[in-house]
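A protein chain is absent from this complex, but the other protein chains hold their places.
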Amino acid sequence: MEKREETYWDSKLKEIQSKKSAENKAYSEWKSRTLEPWNRKTGYSEKEYTNSSSIDLKEVYTVEDLPKDHSKQIGMPGEYPYTRGIYPNMYRGRQWTMRMFSGFGTPEDTNRRLKYLIEHGESGLSIAFDMPTLYGFDADNPRSDGEIGRCGVNVSSLQDMEEILEGIDLSKVSTSMTINAPAAVVTAMYIAVAKKKMIPLDRIAGTVQADILKEYIAQKEWIYPPEAHIRLIRDMMVYCTENVPKWNYISISGYHIREAGSSAVQELAFTLADGFYYVDMGIKSGLKVDDFAPRLSFFFNSSINFFEEVAKMRAARRIWATVLREKYGAKKERSLLLRFHTQTSGYTLTWQQPLNNIVRTTVEAMAAILGGTQSLHTNSYDEAWALPSEEAVKIALRTQQILADETGIPDVIDPLGGSYYVEWLTDRMEEEAYRYFDTIEKLGGILESVKKGFIQKEIAGTSYRRQMRLEQGKEIMVGVNRYEEKDEKPISTLKISHKAQVDQINKLKKLKETRNNLAVKKALQDLEKALRNPDENSMPYIIRAVEAYATLEEISNVGRNIFGEWKEPVIV
Amino acid sequence: MENGKNRLLFKDKPVKVLLAKPGIDGHDRGILVLAKAFRDAGMEVLYAGLLPTPESVVETAVNEDVDVVALSLLNGAHLTVFRKVADIMKSKGIDDIALVGGGTIPDEDKPELEAIGVTGNYGPGTPLSVIIDHVTTRAAEARKKKISR
Partner (left out) sequence: MSPLELKSILEGIERSDTRSVARAISIVETPSMHLERNLIIKGIYHKTGHAGIIGITGPPGIGKSTMIGNLCKMLSSENFKVSVLAVDASSPFSGGSLLGNRIRMQENLSRYGVFMRSLANRGLNGGLSRAVWDAVDILDAAGNDFIIVETVGAGQADLDIVNLADTVIVVLGPGLGDQIQAIKAGIMEIGHIFVVNKIDRDGSFIAIKDLEETLAFTTQGDWKIPVYGTNSLTTEGYGDLINGIKNHTTLAKSSPEFRRKRYREEMRIVMQDEVSRIINRKFNEMILNNGEIDSLLESKTDPYSAARKILKGNSVKL
């Protein structure tokens, strides 16, 4: 057996072990003195209490569950390692952005919904695209039949993006776009719209999700093999660092990993592992970590197990700051701040008794606020049935507004800080995450782990176990396996009409007839040349193609011809 | 009683089911759980992977002579896409393979789906035993057609 070199993760785990308190007398003495006699007297039978990460929970936590230097460990808001929050005055200085994920039907339908939400108080835009768009297919592709506008807005060309953003001042509002495989193309479209509206590129702000690693792990919206997509992310990173400084060209996501069935610890670990990969990528492409790390942003899930979620987010901040400083040598403070958007968990919504979902979303939103999120989307109660109706999305927005303005929750920073339970759980989750980082490194890194299917297997395993526990009644979903109702009353839901498909196809046909097809051809040829050269930055060429009104599929196909399409390993 | 008869029918050749998401939809958490659950229930399971075309789903179903094709979609396109699969099967004169559906399917779409032969149409959160029972029942109908020609 060769002696392997100790990894950075090994040393962190040793450090964590050494800081733990040796004894836990308060708890064990209380247990024998008071708890056990009580249990015997009341005939209490032992039950298991755990959370999504399979961490067993004691009845109560005490100061002895915290490390010896716990006040240093916990720290203060706005100070390294930022466990309590990334800004010194958190929501007092800047409330989280209320950013409701929206999009359906035609660009005009979506434009109307965006304006409705702005009117009702949302503070940032978030656009959802339909399946064909997410996979780089145009509206007139036969495979798009039946899919157009159904789970997001359909975008086949710059014209569609112009219509979505019509009448919206891009210098005053930031826009998040949930798009991954064709993220570079959609970013190019947004840039092109800003240019047309005469807004200087250093004034536009927003995010594209673009995190391709988690696509292979969880959301499964890819086109090309991993290396090709990573090159495109690199191109965006370099281009935007120089030209669009307020653009978050990546939103490193855990939301989808969790929705695919992972535990909270897996969500934490795999997301941050992806993040470290992108840091490595940035450095490899010649940038200094402090040049680009400030622009890396994150996206987490907020699920129903309340305290676990808060602990997860606090652990995430501490891990990111620590690793960026210690392992990557980042010097600028902004490089250490883990900024994140949160969405309440879709998986926890039930189609049975849908109004119950309002309660679930509220609890999950509270966890995100107590976890210190910078931006929040709350789900609508009807989303287990369809895309949100106007009424439902308004309630979801009001949920945030009530939490912000009535409850007093945001008035004090990190109010759960110092809770023995929450601090202990934060530390535990941090420790489990470091274990995962170590395993992943020993497997050859996150990309290798993904290609080998290790990550997907972990998630599928957790997902299956959870389903089994539900089937056995060990976990409860109200209305599903407890308190079920025989006759559910149907609710009215948003309908996407087939007209959206007809309109989009006709529009596209007209576009292809009226645009300068020679310019399109040339732009695509230039793009192909650029893509074939791994050292060339493809962004300027994508922008030019987009401005010539080349379609999303035409541009994506240039990549398909060069890189091919990726087929996943089947992990069950 | 029905269960007993079915058990006999599938004693030496288990239910064979093809799981497919024939549209543009990467949400595979549910179908992966189903694949395992069906296998653990003793079925022979084929999973068509992501983004197969409706044509290739039917081709696989025929070549593998499955009893049931279980279609899942969570992207809202079920009416169009499930119909495509049903139409292709009809045009090939296939009447001994059953179609079962699942996903984000509003109640008001279910009658239309059943009219084209896609039954079940279970949403997320449906107990696995309910789905397994239904698939077995439909499989029994299909198998009886196959062997009693």
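Think of it as A and B in the order they're written, each chain with its own count starting at 1.
What we mean here is this: contacts are C-beta pairs under 8 Å (C-beta built on N, C-alpha and C of every residue); 3 or more make two chains touch, one makes a residue touch a chain.
Just so you know, these numbers come straight off a predicted model, no measurement behind them.
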item	value
Per the touch definition above, residue among B:31, B:45, B:98 or B:113 touching the missing chain	B:45
Contact set of subunit B toward the excluded chain (per top definition)	11-14, 35-36, 38-49, 52, 55-56, 59-60, 62-65, 92, 94, 146-149
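In this text, only the chains that are shown with their structure count from here on.
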item	value
Subunit A and subunit B: spacing of chain centres that average the CA atoms, whole Å	32
Residues on subunit A engaged by subunit B in the complex (per definition of touch)	131-132, 134-135, 137, 143-147, 150-151, 215, 219-221, 259-261, 347, 350-352, 384-387, 460, 463-464, 467, 471, 477, 480-481, 490, 493, 496, 567-568, 570-572
In the complex with subunit A, residue positions of subunit B that touch it	23-29, 32-33, 35-37, 47, 49-51, 53, 75-77, 79-81, 84, 104, 106-108, 123-125, 127-129
